[in-house]
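So that we are looking at the same thing, I have put the structure below in structure tokens.
The complex is shown incomplete by one protein chain, all other protein chains being positioned as in the whole.
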Amino acid sequence: MRILAADLPDPGLAAFGQDPWWVVLLKAVLIFVVLVLLTLFNIWFERRVVARMQHRVGPNVHGPFGLLQSLADGVKLALKEDIIPKAADKVVFILAPVIAVVPAFVTWSVIPLGPEVNFFGHRTPLQLTDMPVAVLFMLAIASIGIYGIVLGGWSSGSTYSLLGGLRSSAQMISYEVAMGLALVAVFLYAGSMSTSEIVAAQDRLWFGLILAPSFVIYVISMVGETNRAPFDLPEAEGELVGGFHTEYSSLKFALFFLAEYINLATVSAIATTLFLGGWAAPWGIENVWEGANSGYWPLLWFFGKVFIFIFLFVWLRGSLPRMRYDQFMALGWKILIPVSLAWTVAVATIRVISLEADNGINRTYLVAGIAVLLVLTVGLMFVPERTDDQADAAEAGEEDHDAFAGGFPVPPMPAGGAVRGAAAPLSFSNTPGGRTTVTATAESKENHE
Amino acid sequence: MILTILILLPLVGALVTAFAPAAVSRLVGIGFAGATLLAGIVAAVQYEADAGMQLTETHVWIESLGVHYALGVDGLGILMVLLTVVLVPIVLLAGWRESDAEGNGGAKAFFAWTLALETMSLAVFTATDVLLFYVVFEATLIPAYFLIGGFGRSGRGRAATKFLIYQLAGGLVMLASVIGLYVVSADNGTPSFLLSDLAAIDIDPITQRWLFAGFFIAFAIKAPMFPVHTWLADTTEKATPGTSVLLVCVLDKIGTFGMLRFCLGLLPDASQWATPFVVVLALISIIYGALVAIGQDDVLRLIGLTSLSHFGFIVLGIFVFSPTGGTGAILYMVNHGIATALMFLVAGFLIQRTGTASIREMGGVEKSAPVLAGFFLVGGLAACGLPGLSPFVSEMMVIIAAFDHHWLVGSVAVLAIVLAAFYALWMYQRTMTGPGIAPVQDLDRREVGIIAPLALALVLFGFFPMPLLDVINPVVHDTLAGVGIAQETQEAGRQ
Amino acid sequence: MTQYVVLSAILFTIGCVGVLTRRNALVVFMCVELMLNACNLAFVAFARQHGNLDGQITAFFVMVVAAAEVVIGLAIIMTIFRTRRSASVDDASLLKY
Amino acid sequence: MEFVKPSVDYFELWPLLLVFGVACLGVVVEAFAPRAVRYITQVVLALAGLVGALVGVVLVAQDVTTYDDGAARGILAVGGTIAVDGPSLFIWGLVLALAIGGVLLFAERHLDGGMSAFAGQASAVPGTDAETAAVAANREHTEVYPLMMFAVFGMMLFPAANDLLTMFVGLEVLSLPLYLLSGLARRRRLLSQEAALKYFLLGAFSSGFFLYGAALLYGYAGSMDFARINEAVRNDVGSSSLLLIGTGLLSVGLLFKVGAVPFQAWTPDVYQGAPTPVTAFMAAGTKVAAFGAIMRLFYVALGADRWSWQPMMWIIAILSMFVGAALAITQNDIKRLLAYSSVAHTGFILTGVLGLQASDQLAPGEITSVQAVLFYLTTYGFATIGAFAVVSLVRDAGGETTAIERWAGLGKESPVVAAVFAFFLLAMAGIPLTSGFVGKLAVFSVALAAGAWPVVVAAVLASIVAAFLYIKVIKVMYFDEPVGDGPKVAYPSVLTATTIAVGAAVTLVLGVVPGPVLDLAAVAGEFIR
């Protein structure tokens, strides 16, 4: 316990916490406004792009290019009747949208939008604030947002909302693990958790390049984190009508909507900050024009990068079908997590080798540790899943029994798992499997009612 | 070495008997008992009077607690050893058949437990290390418990439990004092439990009194004294006569033995200090035991209670601190052993025949079974101290000593003799004389063979107590020397 | 710093009282967790007061332990719940002294 | 931030690490080995690990040298968080020995128609076809072995912990698996699950107290480290109220683990509900480990503050002895009876803990309190595990017959079993020539030497009450008429038989020649301060 001495205040954060109150207030208001506008724009943007992809026109009536469409929708929602179902738990029902939307805004307080600038005659960074644990803070706030969805689903007093809420919480926490693990590599290289310092650490090379696997994992899990297609299972209208917000109407619904789109922007901003060098201009540019990283220009680069991600979101939605829930979970738990763990260890190893390069390290000692991990990982990757547990299922199916004891809307697999993966060719051999599927669905439905 | 052999013989016997085939187990048992008897006699021969503690052997047992496996006998010890080794074979013979009676634990168990009990008792009488003494002192309870609980009349289970609880309670109280001794010895240098080492320490009076209390309570329960005697009657009533003999004639002697060894030996000042109290208790026991005995209807119960009175005499003799008293007390221990054993055995035979232990339902036995009646009379007369029988000698010595101590004490003691005569003779009259029940068959040769030696011993020591006294006197002298020194110091303190 | 310690004490007491008074196993369990978190608060506060990190590290480990307790505790409570459709500790009354 | 690399001292720790490794390995086996071979693999693995660790303890014990100031032998490992000193090693050896017995009991399969004492499928609701299916499929949870190994790891870490955090972690690592294990009985599952629930809730509650106490002590001393706390206490820095309350709360957590009054409420329920093998292992192991921890905490960290915690301990010791003995008498279930008697024994051991004396007050060769307590723990551990093993033998159609009146006539039904059980009971009663006597003698001696004579007197009186209790059972077994068709004794496999035999042998040997073990405990000597 006597290993660690008291920690010194982080020198990198000297610039923060100095602003007078009006600067703080102004910054906050700006961020708020920007986010609302951004949302309105994103909705319009999404609808237009998807429409293009589907050879339609999309909203084009209100305002130039229909830019005011979302605004109109907002007003319309405000004029709709505000229904509180009688089965609902009133207080929580009303509270839920608030809980959902507030964290979405707050996350942005630690996103660095730019370097120190002259802000109405006052030098301050383009960032509301920063702290030594900024990223941790973001993750924490993000997971508070989950409460909004869960509570919303639970308090509606409707089966669809309930299952929607459950699902979304389950998938969010599942992908939060992968996301968190992906970030470890970044901290390994940045040596800090404060967003501004992470950005500063990427001045030479973006982490998105040297830590490509982390980047990929993060991008995948951020899609899952935001309940966006192809991972939008909580709102799978085919199964759950509207998911957790089935019972919501009027501005409460609007708030959920708002929260979802802000989160969209948030995760994109985080990705930008951690992997694409934040507000820094893409390389090459500052060589031809050294003013690129000073003044308010970085805002351009930053939002440019953010929009790339947003377009990615839209693109995915436009092009990919929704995943089945079990596939989705399997992806998160069985691929993303192990891979990111292994990757983390690999990165750490590389770090050590590079750090200890001067004094020759005892490699055998090191390799042993890695070997153990890799053997385990690889072994896990290549063992066929649940061989002996299928035998169990054959002799006494109580594990499955537990699995859908309370009824579970996703159709269970036949014991052989013959039709796992969508593309199993339909043939007479697995019709019994198909039949069992049907029957099982029926029974699970009535179980859960 | 002889003592170790003496102790181990019955133990081995017990084990062998327990695992021997039922057919021969009794023979094996009696064989080992006989062997032990021989060993005891050998030890007695090697023993020379007036040489203090002898036949000693000492080995370290538990070093960190200062416990030794230390044996040795003085006059008192050798007498007790002899008493034990003599009585055990007699008891075994007496229990030859009845221990196999239905509802009983079977002869094999009876013999094995009896031998185990003999081992423990011998160890108690020969131990010269306080903790070793304590260990075997407590260990005697287990075989005794199974003997009482396993054999005898219905309700013996409760009696056994009662017995064990009383004894354990006493034992644990004593444990406190034993530990106290340890602490004391630890404070005076290195901790040790050896009697010799402990006697060397002079303990401050207050501590002595606490320690004394612990020891005395335990011994008072063991040798039943007035307030804590209630286990005795039940036990003797429920258990077989044989068991009662072992209990009353051997085990209970441990109580008085301990008082001499530890209370007087180690804690003289406290013993002095406690004398009045103890003497009063002893007197109460004497009178109370006699009175209650008179009222009894169950023969065995009655005999048991008489020995309460007798133990009163012994304790009285011990605590009047005079050579006569001490000698009388020790002699009394031997005599009482013999006499009471005789009573119990005869009563046992009687009950076998009449099928009842109730005096009210007996009568006129002497017509059909004169021999039995004769032995019964001898025993009874011995109990009430008829001149010519050995108890007379010891009783007289105690009473004389009592008078020396204080005339009141003496006179109370004398009163007891009258009562004794009353209960003994009245019992005889009610059972043996008067209108008879169905005639019973007289003692056969085996039974006579069993009890005749006891009767003979009574008569013999009645006329020639000298051999015993020669052995006893040095012990008393030594013990009193220890206390006497204390006396002088006290007087010096007064002036 | 003292106010943090006081707060933690209050939280701890609340949790303690909750454990003693509430009847629903889950609620009792949450109260226990509340106690643990109160401990965390106290640790961190003291760590700041003494200017060393021991307390903060301890808070980490306490979190781990709390998590482990959650896992095991919920598993046990759930088993009972599935058996008798009730999470009340009063219903768990087969064992009487 | 500067970083000082701590020395881990792998050699001294390898018994500990081995046990933990084996536990993890057990999980891997569960994950990858086919169901058919799991049982045998786990048993062999666990036994091998424990024996190996035991050997390791012996080697380390021979290897350790005097700690710098010379009072104690051993080292401080892992940056001073784990103290590998005499008492630690003694307790490690004891725990490992008991754990071996535990594994043997766990592995017993002959008593209940070829099935172990553990539920086939803990998640299956009792009385459902899922359960019947699991039973039909002859399922059993081989996870119990890794769980047990984790518990053993905790039991080894707990008494060796040299700062409050490590001690807390040890406490939890030891407790959590036991919570689960006690809920896994094959027979009487509802009882078992309730036991688990109560054990868990109360256990978590008490660990909360422990933790807050730790927090307060940390606030007082500014460090978790026992040595530092000791310094702080000596120099009397900080507010003594923090110290006092902290000590109190800490002792609540610890005394709960040993089931001292007034924290004994869980004991009877858990002992009765848990599967008997688990009860045996838990009763023996937990007490040993927890008392090791108690001694280390109160001697090393708070020894200088003796006068503030000893009065409390006096009261608790006396209460435990009397309440335990008194309540035990009223029981009619053998496992509950043994549970309450264990409460009484806690009181006796606390009596020994109270015998703490500064070394200069001790006569040469006089027995120290650590020595006495360690010895008592040894005797108690073996007697307990043996006694519960015997309990698992006496059965009828519905599993074990734990109702005492059904034990009537056991003496005739199976003299050997009855005799062995009676022997264990006598040992617990502290009859001479059994280990229990020497143990009592030792603890009473040290307590009296330390001047705690009221406690000793109370202890003597309490042991009279306790004696009655054990004799009552013996009387039932031997002298009462059997009710109905009397008890049946299942014929055990060599596993249980070995455990019982070893337990009885140790109990006898320690009663007749306790010298070697006492000397060993003396050599184990002092804690590293």
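We call the chains A, B, C and D, going by the order they appear; numbering starts again at 1 in every chain.
One rule holds in what follows: a residue touches a chain if its C-beta (ideal position, glycine included) is under 8 Å from a C-beta of that chain, and two chains touch if they have at least 3 such contacts.
The criterion applied here is as follows: contacts and distances are computed from a predicted model.
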| item | value |
| --- | --- |
| Name per UniProt, for the chain absent here [options: "Ribose transport system permease protein RbsC", "Cation:proton antiporter", "NADH-quinone oxidoreductase subunit A" or "Amino acid/amide ABC transporter membrane protein 1, HAAT family"] | "NADH-quinone oxidoreductase subunit A" |
| For the chain not depicted, the shown chains it touches | A, C, D |
| Residue among A:Ser109, A:Gln202 or A:Asn227 that touches the chain left out of view | A:Ser109 |
| Selected from A:Ser156, A:Gln202, A:Ser221 or A:Ser268 as touching the chain missing from the view | A:Ser156 |
| Where the missing chain touches chain D, by residue | 1-3, 5, 24, 27-28, 30-32, 123 |
| Chain C, residues in touch with the chain not shown (by the definition above) | 60, 63-64, 67, 70-71, 74-75, 78 |
| Interface residues of chain A (partner: the chain not displayed) | 13, 16-19, 24-25, 27-29, 31-32, 78-88, 94, 97-98, 101-102, 104-106, 108-110, 128-131, 136, 154, 156-162, 166, 170, 173-174, 176-177, 180-181, 183-185, 187-188, 191-193, 241, 246-247, 250-252, 254-255, 325-326, 329-330, 333-334, 337-338, 341, 344-345, 348-349, 351-352, 355-356, 361-362, 365-366, 369-370, 372-373, 376-377, 380, 383, 385-386, 389, 399, 402-408, 410, 412-413, 417, 420, 448-449 |
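By definition in this document, only the chains that are shown with their structure count from here on.
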| item | value |
| --- | --- |
| Innermost chain, taking as reference the mean of every protein Cα atom displayed | D |
| For chain B paired with chain D, centre-to-centre distance based on mean C-alpha positions, whole Å | 44 |
| Of all residues in chain B, the ones touching two or more other chains | none |
| Residues of chain C whose C-beta touches two or more other chains | 52, 54, 57, 82 |
| Residues on chain C engaged by chain D in the complex (per definition of touch) | 5, 8, 12, 15-16, 19, 25, 28-29, 32, 35-36, 38-39, 42-43, 45-47, 49-50, 52, 54-55, 57-58, 61-62, 65, 68-69, 72-73, 75-77, 79-80, 82-84, 89, 92-95, 97 |
| Chain D residues within the chain C interface of the complex | 122-123, 125-126, 165, 168-169, 172, 176, 179-180, 183, 189-191, 193-198, 200-201, 204-205, 207-209, 211-212, 214-216, 218-219, 222-224, 268-269, 272-273, 327, 331, 336 |
| Residues of chain B that touch chain D when the two form their complex | 60-66, 131, 134-139, 141-142, 145-146, 149-150, 156-157, 160-161, 164-165, 168-169, 172-173, 175-176, 179-180, 182-183, 186-187, 189-191 |
